[in-house]
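Here you go, one structure.
Missing here is one protein chain; the remaining ones are kept as they sit in the complex.
Take a look at subunit A:
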Amino acid sequence: MADSEREPTVIADNAHVVYRIYGSAAAGSQTPLASFKRIITGKKSAAVREVHAVKGVSFVAYKGEAIGLIGTNGSGKSTLLRAIAGLLPVERGGGIFAAGQPSLLGVNAALMNDLSGERNVELGCLAMGMTPAEVKQQTADIIEFSGINERGDFSSLPMKTYSSGMSARLRFSIAAAKKHDVLLIDEALATGDAKFRKRSEQRVRDLRQEAGTVFLVSHSEQSIRDTCERTIWLESGVIRADGATDDVMKEYETYVNK
């Protein structure tokens, strides 16, 4: 790799990410006696389970690259994105470095279900760090892009009345409204109907032109092939392959179809 020519935007140096999950103890370890024993012996509570989701991942991403992340379910793709965004701390290793503040664009972004779509747009935009003036300016565009008003005035209704597709579309539209240095996209392209999918893929291509680097997690091979020239294959938290999308995809397919 010619480091001197290209400008790195995201560098992961042997990064480990560990999740802690509370209240998921196996049956039998929650009895008073077992708890008492833990207190006496000073052992870590069995109610806290650690999941070592990313195990020593290293890579360098450069400006202008779109990188696909693939891997079977639970391979640590989403966790890795969250760690790049700084939302989950890196446990061990050299850490993850990034230019500016990477933004995670996911369909899981929580909004308030009791509030109207419009107020959720406002809240989401403010949470991404927009000023109230920018929010006012963009609200109409965001609702327009999400298309939730195609069947009547849904934007003034509480989000709990939306279908799951509608709320996913609204979330995507909110997240995609901002310009980002490093953009991390988690499965966001799989939401909505075919028409919306086409529109959102176009939006991602636009964002990529403005953004330095785009990471895309997806189970849709087509959307990775369409948007990314480089792909990283993650399996059980370890990088299995990192290279041109076609090569990595071929290898991944043989692995999955085994």
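Note that a residue touches a chain if its C-beta (ideal position, glycine included) is under 8 Å from a C-beta of that chain, and two chains touch if they have at least 3 such contacts; residues count from 1.
Please note the rule applied: contacts and distances are computed from a predicted model.
Per UniProt, the protein behind the absent chain is "Transport permease protein"; the candidates were "Succinate dehydrogenase flavoprotein subunit", "ABC transporter substrate-binding protein", "Transport permease protein" or "1,2-phenylacetyl-CoA epoxidase subunit A".
Interface with the hidden chain, as seen from subunit A, comprises residues 3, 7-14, 19-22, 56-60, 82-90, 94-104, 106, 108-110, 112, 114-115, 119, 122-124, 126-129, 131-132, 158, 239-244, 247-248, 251.
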